[in-house]
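One chain of protein is taken out of this complex; the other chains stay put.
Showing chain A:
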Amino acid sequence: MSRIIAGLNRLGGLWLLLGLAAVLIAPWYKLTPPDTGAGSSILGSALTEISAQRYWLLPPVLAMLAFAGLRVKSGQRWQAHVAVPWIAGAAALLFLMQAFGIGLNGPILGAIGQAFPAAALGQPGLGPGGFVFAVAITGILADALAARGFCRGERFAANAVVFVVALLTLFVLFPILRLGSTALFTPEGVFQPGVFITRLIAPDLWGLGCLYGQPRCGVVINTLILGILSGVLSTLLGLALALLVARTNFRFKGALRAISILPIITPPFVVGVAIIVLFGRTGVVTGWLEFLFDMPRTRWVYGLPGILLAQVLAFAPITFLVLLGTIEAINPTLEEASKTLGAKPLDTFRTVTWPLLRPGIAAAFLLAFIESLADFGNPIVLGGGYDVLSIRIFFAVVGARYDLGNAAVLSIILLSLTLGAFWLQTRWLGRKSYVTITGKSDAGLSAPLPGPLKAAAYAAVMPWVIFTLGVYAIVLIGGIVNDVGRWDLTPTLRHLATAFSFEIGENGLQFYGSAWDSLQTTLLVSAIAAPLTTAIGILTAWLISRQDFAGKGSFEFGTMLSFAIPGTVVGVAYVAAFNVPPVDITGTMTILVICFMFRNMPVGMRAGLAALSQIDRSMEEASQTMGANGFLTLRTVVLPLIRPAIFTSMVYAFVTAMTAVSAVIFLVSARHNMATAYIMGRVENGEYALAIAYSAVLMVIMIACIALIQLFIGKRQLGRRTDLQTLR
C-alpha cells in the first residue's frame, strides 16, 4: 500500500494525478447542470463544462495543467517550485469563490452575472469532479508548504495538518457560520437583518412569568431552570456516590462502577418511556400509590419533574466519575495533618476536604449543566408543556411552523449558553485546580467519611439505586411482555416480531420486521463512522502533541469547541449548510457519517493525547532518521504503542453513533433512517413496548460489541472513562 503511494509520488504525485482526473474526466457536478444552449458537455467534467460557457471553471483546469507542466519541467520535487503555492492558493480561492458565488438559482452578486452570463442559470452542488479537485488542490498546497519547510518538511504531517484544518473548517466552523447567517433571513428567504433582533427578544423566549405565579416562563428561562436544577441534583448525587465509593467501606463499589457505564449505552427515550411506565397517569407506581394511600392519579411526571428525574438518572454517573477522580487525587496527608492538629472529622471535612473538592464540584456541575441544555431525548418524551430550547429548535425545523431562521436564532442562544458554561469550566479548572499533580501519595490513609455525612450520602444514593433498578427492569422486561404500560406481564415475542421478524423461505432470507432498515443503517453508519472518527481523532492528537505549526493554538481550541456544541445545534447547522450547493449532501448516508465523525472525534483525541504523552517522542524521531516518513512512522511505531487509546476511541465512537439522536434526527431521511429516529417515532405513537424492545436489542448489540473489543485488547479502559467524561 505504502509502496503504491510511493510509486504514485514518483509518477508526479498522487494529488496531481487525482487533480487532473478531476478536472478532465470526472463529472464536476452532482447533477447535470441546466443547459446553456452552447453545445453539450459530454463528460460533464470541468473541461467540457467550460466548452458549455461555464468559464468560471477555468481556474481549476488551468491550475492542474500548469502543475502538470511544472512536473514535466522540474521533475520529482516540482512542489518546491516557487510558483506552486501561488498557483495552488489562487486556484483554491477562485474555486471557493465560484462555488459559493454561484448558487443553485444563479449568482449571489449581480457583478458575477455580468462577467459570466451562463451563471444566471445557476449551478448544482459539487459532484465527484468538484470534490476530488478540492481534495487534490488541498494536497498540492500542503505538499508545496512542506517543500518550504512547513512541519519540518515532513509531507505527511503537512498534509495531515492542512486536511484536518480544512475538514474542521468545512464541517465545524462553516456550518456554525451558515447558521449565523441563516438567522438573518425571514421564513420566506428574504434577507432582513432586523429579524434577528425581533427573534432574539421575542417574549416567549425570556418571559419570567413562572417565577411569580403565571403558568409559564420563556423557553430560555425554562432551559436555564432545568439546567441549573439538573446540574445541582446530579452533582449532589454524584458527590454522594463518589464519597461512598472512595471514603467508606461500602460493599458494592464494583456494582456502582458498572452501573455508571449504563447511561453510555442506553439509547435515548427509553429512560423517559420507563419513567412514564412507572410514574405516568396509568403507571405502575402511580397505581400502587393510589391503591395504598389513595393518592390521586396526576400527570405530574410530564414536565419539569419528569425531565429532571430522567436527567439526574443519566448524568449522576458522569458527575460521579468526575468527582471520584477529584477525591482520589486528594493527598491523604493533608487530612491527616488536620487531624493531628486536633480537628474533629466533621471539621476536617469542612475545612480541608471540602475546599479541595470545590473545583471538581464546579466542573461536575457545569458538565451536567451543559449536558442538560443539550439533552433532546428526555424533554421530547417527558416535556409535556414544558418547552426547552432543544425541543423548540427541533419543531422549528421539522414541525408545521417551519422557520429555519428562527431555529438558527434559538440555536445561537443555546450555543452561547453551552459555550459560556464551557468557557467557565475551562477557566475554573485552569485556575482553581489545587489537586496535586503527583497524584496519590502512598503515605497515609484518607479520612473516612464522618458519620452524619455518611448517612446523608446513603439517603441520597439508595433511592437512586432503587430507581435505576426499576427503570432498567422495565427496559429489560418491557420488550418481552404483552403490555408493560398496563402492567400486563404475559410473556410474548410479538413486539420483537413486529420489529425484527424474518423468514427463511424459498427466496432465501427475508426480513419483514419494520425495524430492519433502520437497524441496518445504524449498524452500517456506526461501523463506518467508528474507525473514521478514531482516525481523525488520533491523527489530530498526534498533530497537536507532535507537530509545531503556525496557528496550532487556535487549532487546538477549535477541536475543543466542537465538544461544547449541542447536537441539536449541529443538526440545524448541518441542515442550513449542507442542504444547498456547493456541498449539497443532506439525505445521504455520508452526512450521517460526517456528523458522527466531527461530533465524537474529541474523545478519540483526548484518549490519543493521553496515550501519546506517555510515549518518548524520540522513538518517532529515530524512525524518521532511519528514513520512515510521517505515515510509516505513525503506522509502524506510534499506532502499535497506543492501541488501548485506539480501542477506547473505537468503542466510544461506535456506541455514541448507535445511541445519538439530537443531531441525527435532523439528518435522517426516508432512505437512511436511524434506529434512534425510528424509536422516537414509536414513542410518539405511544408504542412503548416496541420502543423498549428495540432499545433492549440495541443495548444487547452494543454490549456484545464492547465485549468483543474488550476480548481483543484484554481487560482495560471502559472502567476508566473519567478523563473522557470530564469533557463530554
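The rule is simple: contacts are C-beta pairs under 8 Å (C-beta built on N, C-alpha and C of every residue); 3 or more make two chains touch, one makes a residue touch a chain; residues count from 1.
Everything that follows uses one rule, which is that contacts and distances are computed from a predicted model.
J.: So one subunit is absent here. Using its UniProt record, which name fits best from "Carbon-monoxide dehydrogenase small subunit", "Heterodisulfide reductase subunit C", "Iron(III) transport system ATP-binding protein" or "PadR family transcriptional regulator"?
T.: For the chain not displayed, UniProt's protein name is "Iron(III) transport system ATP-binding protein".
J.: Of the listed residues A:A146, A:L205, A:A660 or A:A677, which contacts the missing chain in the full complex?
T.: A:A146
J.: With the full complex in mind, choose from A:T48, A:N159, A:S390 or A:S623 the residue touching the hidden chain.
T.: Spelled out, the listed residue whose C-beta touches the missing chain is A:S623.
J.: Just name the one of A:R54, A:R155 or A:R257 that touches the chain not displayed here.
T.: Only one listed residue reaches the unshown chain, and that is A:R155.
J.: Which parts of chain A face the unshown chain closely enough to count as touching?
T.: Counting over the whole complex, chain A touches the hidden chain at residues 3, 6, 80, 146-149, 152-155, 616, 618-619, 621-630, 632, 636-637, 640-641.
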